[in-house]
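Let me begin by presenting the structure, written as structure tokens, before commenting on it.
A protein chain is absent from this complex, but the other protein chains hold their places.
And now, chain A:
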Amino acid sequence: MSLDAPQGHIGFTLNGAEITVPAEPTVRLSELLREVAGARDVKVGCNAGDCGACTVLVDGDPVCACMMAAGQVQGRTVDTQAGLVADDPLAERLAQSFQRHQAAQCGICTPGMMVSAVALLRSGEALTEESVSDALGGVLCRCTGYRKIIAAVLDASDTAPLAEGGVGAPIARLDGWPKVSGTERFGDDVAPGDALVVKAIRSPYHRASFSFGDLERFTEENGLTLVLTAADVPGENRFGVIPGFEDQPLFAETETRFKGEAVAAVVGSAEALAGMEPFPVSWQELPSVLTPEGAAGAALLHEGREANVMCRGYVARGDAAGALAGAAHVVSGDFSTGFIEHGYIEPEAASARRVGDRLEIRCCTQAPYMNRDGIASIMGMSAADVRILPTAVGGGFGSKLDLTAQPFVALAAWKLNRPVRIAYTRIESISTSTKRHPSQVHMEIGADAEGRIVAARFDGVFNTGAYASWGPTVANRVPIHASGPYKTPNYEARSAGIHTNTAPAGAFRGFGVPQSAVAQEQLYDIMAEKLGIDRLEFRRRNCLENGDPTVTGQVFERGMGIDACFDALTPHWTRALAEAAAFNDTSAVKKRGVGVAAGWYGCGNTSMSNPSTIRAGITPTGELRLHQGAVDIGQGSNTVITQIFAQALGVAVADITLVGPDTDITPDAGKTSASRQTYISGNAARLCGEALRAQILRLGNVSEEAVIRLGDGAIELTDAGNTVRVDLSHEGEYALEAVESYDPPTSPLDKNGQGDPYAVFGTAAQMCELEVDTALGTVKLLRIVAAHDVGKAINPLLVEGQIEGGVAQGIGLALMEEFLPGRTENLHDYLIPTIGDVPPIESLIVESGDMHGPYGAKGLGEHCLIPTAPAVLNAIAHATGARIHHLPATPDKVRAAILAVGTGA
């Protein structure tokens, strides 16, 4: 180097401060910034320039810090998100705008987005949607659907912050400021600097047997601290999420069942790991099966699961076969979807330390208590001796429910009594984390001459991969939902989860329901066309209303709001159809289409107890603390649960201090999954707030109408003009405390799947307008209108955020995403939508008022993406006549379908 800094050092200006730090000049700038300079607001999502999370300004220009040599910043200026927001008023205004618009959900992409946006704002270029998209096109976001990010950049002004409020108020995220100012800390951001590093040794084959060389000698010769294999696991070398299905080993014992499965782990300093020789393991590749075809005759992956069937699901009502035989019209079809990767921008990460005879694990997780129990089982410890300290979570969508990185650090820290860390690489994350189940569906639907649905029959085969994970949930949930939110008097649905030698398929936003909707909602379009009935009208005619039985015989007297969702879409539908027709009259090669689809989703576990507990207390000094254990992975539970609690207690949101989901001090609010937190934890928060309020009112002997004001060491209660002061006791952590639980009322299903599987269903209908270049098969989305019955919007701004993010994932499912084991293991071969792929989204919030939900609210997370893919596919078919049965609808598949129907240019 041309050295202005001493040998072995790099001197540069970081966020306005001149620093000289010891570093190898060839390491990545991102590593220098995070590990040496302490700038952990620089996020590493891929190490390949595919995600942009590590974007920093070098001499004012945005670059990916993961692709620049550290030595290249010698003598130059580097600015990161935290420095920009602290020092540049323009960046501070941008941060405020991100807060007002909820442009950060999980916040992991926010540094990259904001740094890129600051460069644009400084450039003086005219701000338009296009210029913003061009400037931010190099940063991926998996949560927001990008629309609120675009809006926030366009509105980086001095507008006042959003007002606060309780239930129904669109307040800014309570945990938002750290995310937009660069101080949020995710899984790998809290790793101690002196921690040893763990790296897993993984199978390069879909299936293989293996044997190790001399591990002791290898450890010694390579300066490693420890090598771990199955022999080192003190407890059960297996984990899982469904009782009876704990089938996944931490380390494979004799044979690996999928490419990327761990057989060992090495522990040492980062330098030792970087210089390590190839790990001494020899592999014998074995025949493998990657799809359900052939799985029946393949070697059993798990003893006792005959023909590699993990489990099956079944729901039957009436006489489907008889009704189909007698139906005036029957449509049928085969549809398939592939593996879908969650694609959160934060790879799995964890660190652990041993504290006496206990273990403390910091990790990004959706399910701290399940993680705690799983670790305890692997470690052969009592659950009480394991403490999970969740960090901020940089996206989850289902995959961060399962144990991934945590057991490695737990085991290593326990054995070494030293802090240990691990962060998955992007390739490791994609190749080993759970996926959305690939589906192969055959479905038949029958209608009478008047266009009423009389029957449906559904047969879905789901590739559940090498291990069960949440496969049983998918198998159970799909038959309950495959009818869609429609009156279907005669119904028979079967599902099967089949083991193959792939990464395990598990939980992903919707648990199989988005896949079944792809089949059912496309067949509804085909049926409507056959009947000559408008497609929206056909759905409206057949949809469930209050009082109608579902396919499990459950009847909702309140809160079945899908009819209102369709009604809300109607004016948009009419306009869009007319606009598309007018466009198509004058365009030969480009053709526009409009599609509609609906979806429904039961909130919480299927016919199983899944309680949440919420705790709150008032300290002797009058501080009100809410122990909020419903992990916020970006969806907004920190904000929504607090709004509900504040409303129930009768205080302002600003009066509340949040205590996070640390398993030592915050009770179990269940997993962040199945759209259950607003409904279930929200109810627990409501009950907790009400209980605490009742205690306080009793102490002051005042009426229900009293107004609570928290003071220093006392509570003031004002009731009918009189103020009473209640002094707080000075003993214990809390002078007053309440702990309340809520468990949804459900009933078990009988052998035909009849019963009340969920207390609450949310419903949605979405409409897509798009344009197809018929010569190339490319699809340009123009607009999505999304009508969602959320029961009651606790926070309409966050509801919109969920809808927009879910729609973006639905777009990916429809148009571009497919994980192919061993082939699309990075974010340039596995494509998720970019800022230029998500069109304007208009959210229509329907509030039917749920019978059970807190203040009438329902869950929302999964519902948002269920209708999107079929709405897109239906719009492609409307535009071109070409129907896509096998996703994703990439340009080549769309073009092939157009050629097949002969409508192309």
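Keep this in mind: a contact is a pair of C-beta atoms (placed from the backbone, for glycine too) under 8 Å apart; a residue touches a chain by one contact, two chains touch by 3 or more; residues count from 1.
Simple rule for what comes next: contacts and distances are computed from a predicted model.
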According to its UniProt record, the missing chain among "CO or xanthine dehydrogenase, FAD-binding subunit", "YedE-related selenium metabolism membrane protein", "Peptide/nickel transport system permease protein" or "Transketolase" is "CO or xanthine dehydrogenase, FAD-binding subunit"
Checked against the full complex, the residue among A:D87, A:D664, A:E733 or A:D892 that touches the missing chain is A:D892
One chain isn't shown here. Among A:N47, A:T337 or A:S351, which residue touches it?
A:N47
From the list A:V21, A:C66 or A:L290, pick the residue that touches the absent chain.
A:C66
Given A:A384, A:L820 or A:A900, the one touching the chain that is not displayed
A:L820
In the whole complex, not just what's shown, which of A:N15, A:Q99 or A:S116 touches the removed chain?
A:S116
Kindly note down the residues of chain A that lie in touch with the hidden chain.
1-2, 24-28, 47-50, 52, 55, 61-64, 66-69, 71-72, 74, 116, 119, 133-135, 137-140, 274-275, 425-427, 775-778, 815-816, 818, 820, 823-824, 828-829, 831, 833-837, 890-892, 895-896
